[in-house]
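One chain of protein is taken out of this complex; the other chains stay put.
Letters are used for the chains, namely A and B, taken in the order the chains are written, and counting of residues starts over at 1 for each.
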Amino acid sequence: MELQAIYVQILALVIFAIGLIVAVSRRNVFFVLMGVELALNAVNLSFVGFAKTLPNDLSVVGQIVPLFSIAIAAAEACVGLAMVILIFRNRESVDADTYSNMKG
Amino acid sequence: MISLWLIPLFPLLGCILLGAIAVISSGSRKGPAEGFVGALAVLFPALSFLSVALLALDMPEAGIRETLCNWIDIPMFRVEFGFLFDGLSRIMLLFVTGIGTLITLYSTGYMHGDRGFARYFAYINLFLFSMIVLVLSDNLLLTFLGWEGVGLCSYLLIGFWNKDLKNCQAANKAFIVNRVGDIGFILGMLCLVTIGGSAILNYDALMNFIQMIINGNHLDLVVPFLSVAGILFFIGCTGKSAQIPLLTWLPDAMAGPTPVSALIHAATMVTSGVYLLARLASMFAILPVVLNIILIIGMLTAFWAAVAGLFQNDIKKVLAYSTISQLGYMFMASGVCAFDASIFHVFTHAFFKAALFLGAGAVIHALAGEQDMRKMGGLLKKTPVTSCVMIFAFLAIVGFPGFAGFWSKDLILERIYTNCTMALPAFTFFGAEVPSIQLNSIIYMVGLATAVITAVYMGRLIILTFFGSYRGSKESEEHIHEAPASMLIPMVILAFGAVFAGYFWADSIGIKFFADTLAPVVGSAQAYNASAVTIHVNPMVFAAFGTLAALGGMFIAYKIYANARIPAAKGSSAPEGRKATWTFLFDSIHKYVGIIPVNVLAWICDVVVDKILAAAQWTIGAIATILGDGAASFQVRKVRVQVALSIVGLIALVAIVLLTGGTL
Partner (left out) sequence: MLALIYFIVLAIIAVGSAVCVLLSRHPLYGALSLVLSMVSLAGIYGLLGSPFLGVVQVMVYAGAIMMLLTFVIMVLNGARDSKTPMFDKVSVFVIPAVLVLAGLVGFALVRSPIAFDAATVRGSVSITSKTLFDVAQTGPGYFVLFEVLGVLLLSAMGAAVLLAKKRLGSVDTEKTEDNH
């Protein structure tokens, strides 16, 4: 019995689902951010898994894109955390449901 | 060699400079120095006149053509910014810039002490610029630019004293009535473009096109279309030149300062309609129907306005109606294809009418704003120079032998008699056969009668103003004074013009300078219709009749008004009773034909259409509100719920893709 490509995809799917559940169902804003990171990781894993099913040069592309996605995630986390600090300073709450200033 | 674009450039510069001065000085209490502004204001028209004169002296026979730049260049439509200086525009430019300069000089005296001194001269310069563009352009579209420009300046200057609501209403009236005519002009241009493309808007191209049609015998094909275009252009001309039916604005336009009335509403702007007819002479020459319409309209206008002139008490209103009447003469001449005669009358009329208006301005100036003739009288001794100028101009307008009007008006009457080929077709009247009637003698008689009436009302004006005894109040009599030199000099120069301008084309004594210079422009057009002339009468007979009419009219005026007791002036100088009915005939026609239907339409729009629109609007609004409220109920406070809902949507999408196998 060998490692199958589909196993990797199933793993990615499971982690993505957990990340989505964390991002949407938890109210603490840190958990929301962590859920998003988790989901991003799962997508990266899926990229790499699919890249390994391609021949030769094409597979390189699938390993480059996660690099970029990691870099963008770094930028996102950076700005996101700064916003959390800013909001926390004004509202003194980490409950994402209280951030409803934009409601029409 | 002077470039053509210099001519309009000078007044434009003047306008910009004076406008800047007016804007800058609007905040200060005292206003700009009048001497400086006046000098600037006269300088630029004078420079323009100088360049025109220099150009006119050595103009080649075919004229000068100059293309400045490309104006409009889009697919299917190409117009150049070009100027054309030929016999016709030379004459027009000479008197537009010349008389314009004189009247600007006169205005420096007349407008002395007015708060809007610089503004006034900025408008005058803008007007001269527009008029020069109108006359000098080599295509219809550029002419239209000037055409609109003079309309705008007319509006600005009529409403110059805009503190008074009546002046503003008069300005609005002039502007709106002119718009009606301008629509005719635009549609006429569109007609031409439809026939021959945008190139045909150029006057030379149009002339060649007409010549090609005549040579190729294709008249039947294009004459119906061209007739429509011709009628539309003629509507444009009736607006600008105050002919029936668009003439009601000109008497009201007397609300502006008197020099404006002299410059715009007597000498230059109102003649642009006649100019356009002459410019398009080659086109009108092949359209007998349009020519007949022009002739009839001109005749009716001349006669009606002359009679209306009899009833006026306001000195400027008399002159206004006389202007309309004289313009009627010019249109009559155009209607019998005698375009050179009509331009000649424009030329002489510019001199004596400007002199009359400036004289009237001097009289009003002397009487401190009084315009009612019933309160004047006996001014001959108090203001001798003004009186002499007015009397010379009067002799010119009635056609006294030797004066300018004699040559031009008699020429028109002669051409009407000889050239007119209009005839009533034979018809059956109560069983009796009525043969076809040649109308030329009838129209000639109407023209002659109009000349008599002209002499009567002008004689009335002169007698009421300058002879008899003063009828105003005692204290105002002591303040009567002669106008300053800056006003007298232009008047005297114009009076000389009124006396001698006619000798440019004194047919009876063999001088034909004027006809020769216009021949390259309108000669071919007139030659096309000249073949119809069959009657040959000694021109001396017409001269005799004209003289008789002038003398007869003056005699009647003397008999009626010299010793008549003038009714005491009431509050208003407007005519009353039956006289008012005649004077305001076309105002009431406009009211019933134009204003009331439009008002009814507006009422219908207001009451019916507006309600329907409001209902439709309300329905759409209600639907949007219901939809919006429904959608808003899904919108909840929590972002997480929204994300959760979108996950459900995603599930639905994935399910659809899976169920359909991705082939949807």
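Throughout what follows, a contact is a pair of C-beta atoms (placed from the backbone, for glycine too) under 8 Å apart; a residue touches a chain by one contact, two chains touch by 3 or more.
No experiment lies behind these values; they were computed from the predicted model shown.
Undergrad: Decide which residue listed in B:A485, B:V598 or B:I647 touches the omitted chain of the complex.
TA: B:I647
Undergrad: Extract the touching residues of chain A with respect to the undisplayed chain.
TA: Touch set of chain A with respect to the missing chain: 1-11, 13-22, 24-28, 30-31, 33-35, 37-38, 41, 44-45, 48-57, 59-61, 63-64, 66-68, 70-79, 81-86, 88-90, 92-95.
Undergrad: With the missing chain put back, which residues of chain B would touch it? List them for me.
TA: Residues 638, 640-641, 644, 647-648, 650-651, 654-655, 658 of chain B touch the chain that is not shown.
Just so it is clear, only the chains that are shown with their structure count from here on.
Undergrad: Just give me the whole-number Å value for how far the CA centre of chain A lies from that of chain B.
TA: Using C-alpha averages as centres, the distance is 79 Å.
Undergrad: Okay, in this complex, where on chain B does chain A touch?
TA: 632, 635, 637-640, 643-644, 647
Undergrad: What does chain A use to touch chain B in their complex?
TA: 20, 23-25, 27, 96-97, 99-100, 103-104
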